[in-house]
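This is the structure I want to talk about, given as structure tokens.
Apart from one protein chain that is not included, each protein chain of the complex appears where it belongs.
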């Protein structure tokens, strides 16, 4: 129970173990900033946090309109958490549209903090309110806090010689100040940030500082809040932490991979939401020697990556669904010439252009099969934002050691969601270095003579004396690599390409199972559904259900221990943000009657949804679920 | 047994029920022509025939070299046959390279007819013969017929004032003449062809005519053949027949579809082997009002097809694997805007450029899943060259009635292979016409209001008053079709798109089963493997095995009666010219332990191979096969 | 396209019910307004007008037009327009695209649509940036431009769009500015009236990610002196005092002042938009501030049969030729080649 216990004395404190807050306002109201400031402070305070920004697809929809609403949700806790929370306990609504869009998600009895100054006729009409919800009874059942934020900041900023428009822009810091007071947060971090951000613009800086303090003071001095809240620090494992999004972790993971492989990193990419930030971040690392090219399209991008790989660099490309579709033919070439390559697909809602800023897990089968003829490629997927770092390194480890392109499947939720990350000690990370084929005096170099263990072919890069050879997309003669139309050779090469990828399974960690190794129900997931599934399983287990959770990071090849694991459960439930893509692979391979739970709504599963689905399965009737 | 029964009197006749001949020579020797002439005459004679050309990928490899060898195989019979034969009974080898390349395929004791004049040192060396195989014992075990063809045609063509090079070019007609005599064929058809082909070039025409007759006379007068052969006419069902390749049948099928739908056909395509001939043929039908565009690439081609479909025409595109890979993104758009469209993929051996002239069934999963997010599309595949005609009409029937893109999967073997086709009576073919959405006075047209039965949306083409509306790749609001980011709407639309395609299954013929409806083994196939599977099953059944054959033309959605059918057999065997693509779909959907038989050698299965595989399965040990 | 019943339509008729979703202050608003204003002038019934767009901020325009509209995928609008126009010569087809959509991912389709002279009117919103994806470099971004994807500045020589389409033999080539309403309307009018592939570059301001990209010369206060308004058959004069002009020195244009050191009107380069040789356009397209005033107007307008006309011609010709040999009989077509009958 997380709403203010009314009746308690002012100044009193309520202990909570988890709170979920959603900041919502117009795109112009700076909600993303407000949210990330609250996140940073809260993480610093020591809570476990998980966040989910939710901004409109339009660059900037008309002010006050419903599509223009921008939201940022943060869940923080004294225990450890895996999701940004199903439904907010507190909603900060800076205008009517924000209230309209988000009210439905709020928990019954939740708190609403509104900027009353924004509730004028025009805004109400834009939001489609027949009458002012603050005035009628429609918000009964919630704890409504009405604050004239614009008026208050106007007062606070008097004498700074700023235009009223400029002053108005500070109201998000006022709201932030209120929340800081309400949850006993320090303003220090944000004050520091303001000082740096607006260095030189003293008046602006001062205005924002004043707005922040005004908000805090407002909480403290007014009667309107009967209590404030304490969410104790979480007991995270020791270490140095930072808050990190999936895209940031992905970019850093590749920087680290390049260091651990002792090879240059080369990224060619074409911008596309929600993958662009990886390009942006790596482009800002020129001082680390990272080369980036913004290509003319996605085909050119993967083409350049293949060219760089051919030259001995760590060539890679980043994209999202529609761009991934365009890379199919060139990926096929990479399979044929057997060069290491990493392709990042930050999945978004489709088909086609779909809902570009929303999340989905729809590109698994395209990654597996979206090329002409049998064209096997390893596919891996991180489970949480922070894990993108580790898996980015994994992608390169596999690509380099097995001489193969690798697909790295992230998604919009991982990419933009954030969580605390225990920063690894660089010195502890193992090397993933591989050697180039050495120069040779004797003629007859065999570019397709394979490593007996991994079946990887030698990486013979231009510039190496004695290894001059030709490769290409035509079928190759085994070992020699010259063009061959021999029927049996083609069959053999197809088997070899498949076996090479299959052997990656020898080289991956065993599948962890959370809970008993046998039981009534195994919930099997992959990718960003990790948090919701794990939380649901925790709850089910806490209620004594014999439910376990396994989460796959390696989708192709599948772990060798998986088949056995599946046999040990009465039911297998597979929640996916698609129509059942991994489920099809699992059913085909193991002939296990895995049941799907498939919602494609452009957003993560809610914990409760998975819980309910599991319950229904445990209450038998597997049929119904089919 | 089809080789001459030695000892018999000259002029005597041996009755045979099936003969398989392979004509082989240098690319420059005109073997494809010789083969098709023999085919035409043989078909005319009334045999059932099946042919398979096999030419080198290189435009024209060096004369006399092994890669330069071009072959054409024809199997003809008095009964009905389904394949061009596993191994030839007779090999016509115009030079040493042709002998070298093809000898391995010849049946033991088979007949070899060689042009001895071509067996000189240079050619022997080019073919990699240490010594002349005609001189050593290496051809024992075959019936070798040595004919100095070049010398003979030189003699025959004396006085025509042609260069020796020109005369030499006629030797394929000499070989043809010999074969005509050997199998009691009339020369009339070929003589007619020569007259037309070389109209105006009298000397050349005469030379070829003389060469043909010289060959025929040679067979008749010389002692070298002890017998000739009679393969009685087959008892094909009554009707008018012609010989037709898959690409020809496909092109004609689309012409017919356009007639039956009473709509203009529009083809945009980018050339690629082995699909180009469909573009060529349809481009030659301008007088039928068919519009064709050779686009700048495969993306532009499908883009233009989508544009034409949007305008109300039957927009389509044709390609092969690598080109198909490039169409992925635009196909996704077609799924989203729900326009009728037919995409032909004439599959070839891959991955990547692979072996462009060779056959494979590797693009099924790409057709199913090669797009971002869940993006369902019906997929159909013809089983024989002639059937391409019917299935091309089927492709359009489905596309038009269900307002969906449809993938038509042919392959190199169907495309270039030929068989007799009982020409349908145009008047008997049912209409596949659909109506455009009618003009409307009242506002509020709903471009996504679906037909309750098929879930097809209206085809509202530009130019229709009152239906002005906007469509695109962004997710649509149900019925209204405006852009929507509503989570539940997105989920609903995904289900609708899937269900729309699933309902195509209500609209397809029941799956035929050849043999008992229950038994020990069901061999389940799709596409061009039909002939080999059917022949194998015939043999197995004739030996009393409880084996049946089902062949799928509809791969997505799968026929609703399939699940039941599979249950009625102990084993299910699925031969595919890929790593088991349809098998994966079947196993995932029905949880049936279908066993694969997968050979990717760029050529069709041999009947014997499937037979053997089936035998081994019937001798249990399903495990081994896994 | 049908001129049949000429309905009297107004701007309103071309406004859809969707509310417009561009950033406040975006140049796209003006382009949309001029588009809606111009449409009634063609005497084409609105159901015969189609707007096809790629992806980008520009790509959203069709949603706001009360005509047929197709918001396709990134860079491919020209291919869809090509098929639509070939299948439906009776329609008036407009293509809306951006500098990234048309020149980066869509560059090849642009060239080929132009050389085919597909009868489409393409309006390219050039804001020298990727707007929808929030600010990366585009093929028209100047060297050194710092963007999210080029934090140290781009290192790529920008494409001159009008020079490129001239190389592809576009039959109509023009340029205007988002905020120069009358001129923009005139250019749309001219593009719409042209039969064949029309390419109209609109210098557009993205006030969020690339504010003021063109301001140096498009700003009302300076445009007279810094822009050259091309007029067919007239000498190239510019400047607030109308006293500056362009003279050709060999292949090199140069800025001269009329009256100064003996330069007279007669010395100026006279514009001829019907010049069959695209060289003129290619020279003009390279004139750029501050070395030169930036030319706007119709650079090129030459008659050439359109792709759909030629296609129809071939078909009609083939039909006629065939008709001479008697009516087409599909049954015969199926039976072409050797046939035989089994009783």
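Structure notes:
Going by the order they are written in, the chains are A, B and C; count residues from 1 in each one.
Basically, a contact is a pair of C-beta atoms (placed from the backbone, for glycine too) under 8 Å apart; a residue touches a chain by one contact, two chains touch by 3 or more.
Treat the numbers as computed from the prediction; the structure is a model and nothing was measured.
The chain not shown here is touched by just one of C:56, C:69, C:139 or C:192, and that residue is C:139. Summary of contacts with the chain left out: across B:190, B:227 or B:353, the touching residue is B:353.
Checked against the full complex, the candidates C:39, C:120 or C:166 give a single residue touching the omitted chain, namely C:166. In the complete complex, the residue from A:21, A:43 or A:456 that touches the missing chain is A:43. In the full complex, subunit C touches the hidden chain at residues 104-108, 111-112, 115-117, 139, 152-153, 155-160, 163-164, 166-169, 248, 250-252, 277-280, 282-283, 286, 304, 307, 310-311, 314, 317-318. For subunit B, the residues in touch with the chain missing from this view are 58-63, 65, 67, 270-273, 276, 279-280, 283-284, 286, 292, 294, 296-298, 322, 352-353.
Listed by residue number, the positions of subunit A touching the unshown chain are 40, 43-44, 46, 189, 235-244, 252, 255-256, 259, 264, 266, 268, 286-289, 291, 293, 295-297, 299-301, 303-313, 315, 329-330, 333, 337, 423-426, 461-474, 482-483.
Rule of thumb we're sticking to: only the chains that are shown with their structure count from here on.
Each chain gets one centre point, the mean of its Cα atoms, and the points for subunit B and subunit C are 45 Å apart.
In terms of their C-alpha centroids, the spacing between subunit A and subunit C amounts to 40 Å. Within subunit C, the positions touching two or more other chains are listed as 55, 73. Residues of subunit A in contact with at least two other chains: 67, 322, 352-353.
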